[in-house]
Structures are given as C-alpha cells and as structure tokens.
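Entry: chain A
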Amino acid sequence: MSTENHQPLVRAIDVRKRFGDAEVLCGVNLEVHRGEVLCIIGPSGSGKSTFLRCINQLEVYQAGKIFVNGELIGYKEAGGRLLPISNRQVVLQRRRIGMVFQQFNLFWHMTVRENIIEAPIRVLGQSQAQANENAMRLLERVGLSAKAEAYPMKLSGGQQQRAAIARALAMNPELMLFDEPTSALDPETTGEVLSVISELASTGMTMMIVTHEMGFARQVADRVVLMEDGQIRHEAPPDQFFSDQAPVRLKAFLSTIH
Partner candidate 1 sequence: MSTSRKPLFLRRYVTAVGLAACALWVATPVQAQTPRVPAPAALAAKGAINYCATIDNPPRAYFDEKQQPIGFEVELGTEIAALMGLKVNWIQLKFPGLVPALQAQQCDAIMQELFIRPERLEIIDMVPFSRTGQQIVVRRNDNSPGAGLEDLSGKKIAVPNGTTIHNLAIEANKKLKESGKPEINLVVLPTTTDTFQQLATSQVDAVGTTSTAGAYYVRLRPNDFKAKGSPFGLIGTGIGIRKGNTELTNAIKKAFDTTVTDGTYKKLIDKWNMQGMEL
Partner candidate 2 sequence: MGFDWAFFFERIVNPGTPYIHALGRTVSMAILAMLLGLLIGLVVGFGRLSRYGLVRSACGFYVWLIRGIPVLVLLVMLFSGMAAAGLFRFTDFEFAGIKLTASFQAAVIGLAIHEGAYMAEIVRNGIQAVARGQIEAARSLGMSPWLVTWRIVIPQATRVVVPPFGNDFNHMLKTTSLASVIGVPEIFQLTEAMSATTFKTFELLSVVALNYLVLTAIWNTVQGVIETRLRAHEIDRPVRSWWQSFVVYMTPGMTSVERRA
C-alpha cells in the first residue's frame, strides 16, 4: 500500500456521535501526522475517550469521517453514501492500531508473556519462536524481563500497564492510542509508565494520548489539544498551550487541574 509520508496518518473530519439522545462528539476535526505525539486533555465528559475509541472502532461514530493511513475507518463509500463495513473488515482495520487502557485489561488467565504472544500468533500468524523472541525483546524494553512468567494479578499497576504497552506493541502498530494510561496508578508507579511512553515517543511512534498529566504532556507532546463538549477548542504546541498567552477558558481549565 502506498502512502505519501506528508499526508497525516490520522484525519478526523467533522466526526459526530451520540449515545441515545446525548450528543457526545459534535463535529471533531483533527489531523495527526506520522511520528507525531498528540496529547488530548479536557474535562470529563468532553468526549476525549469516546473519540479515541472511535478510531479503533470500540465505538461507532455516526457522522463525519475518520481516516487512518488514508483508509476510511468503519465505513465504505458507495454511491455517495456511507455504508458500515463487515465485521471481518473491522477486525482487519484494528490490527494496525494499538490501544492501551486505563484499567490495563491484561488477560488475567494468562502469564505476561502469554498475553504478549497471543495476538501475534493467533491474529498475525507468527510462529511460537518468533512471537516469543519478540515478546522477550519488548519486555526487556519496558523493563519487565523478570516478570515474563508472572500472572497479572501478581503485578503492581505500573507493571501491568507496562506489560499492556508491550502487548500492544507486539502487533507492530503504526498508531498507538493511550486512554488515560496513568489515571488508575498511584503517583509512585505513574513515573515508570510515563518513562516507557516517553521512550516510545522518542522512537518515532505516532501516538494519541488522552491524559490528565500536564507535566508529562508538556514534556513529551508535539502538540496538545483541548476538548470540551464534544469539540476541539484549542490546539497548540505545548509551549504555547501552557503559556501565559493561552486563552482565558483554557487557563481556567488548567487551573482546575492544578
């Protein structure tokens, strides 16, 4: 598949979604370029997580378009209309996108290593040897080599989240989505996870991170985006975003966080 590198990896055009009567996404427009780290912040209920989950189709958006690597997500265009794609195609589209959850969601009935090799073997068809080799390399990278045979219940939150990141990376995604990755962690362990995410960012992975960690966003993001009431209110590089020239509303929001 040929993609021109200067095209954005992720393109969201006027994306809308409602849950029953409530409109959660009210026209989201966003672009994320290859290798870019984007942090999304905002009050709860602003639609940040929902938007993220629309990208890998854990939620279905009803209007607008989302493109990942030039491919329309969740729909196909036919005669000027958008028709939902089949389940099989949904599954294929998810393979290239990795997600890290707030609650880690490691498969508790498998060891850490088994968690990591599961999808590469079953979905990508890798051999046991290849998948295991990759897994050990990834565990080394996130600092969990010693815990390969441990079960998730025996790990701390930070260790579980690092294992979850390794699991997502094992699929060799071109886009990584982080849905409040440190919100469920206590301050001591938050640091170890943030450093893994930093390291990942420095390797050139395209990342979209929903987070409350302002300091981290300032440090690692290429661009920060504020979402409110289902729309993007403000986006800027971190220096501008957190500076004194920021709009009043943004400042007000930031002050509530700190």
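The candidate set was assembled so that all candidates are chains of the complex that A comes from, given by their letters.
Rule of thumb we're sticking to: a contact is a pair of C-beta atoms (placed from the backbone, for glycine too) under 8 Å apart; a residue touches a chain by one contact, two chains touch by 3 or more; residues count from 1.
Just so it is clear, the structure is predicted and the values come from calculations on it, not from any experiment.
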{"item": "Selected neighbour of chain A [touch, this complex] from 1 or 2", "value": "2"}
{"item": "Parts of chain A lying in touch with candidate 2, wherever the complex brings them together", "value": "56, 58, 87-88, 91-92, 94-95, 97-99, 101, 103, 105-110, 118-119, 122-123, 151-157, 164, 167-168, 171"}
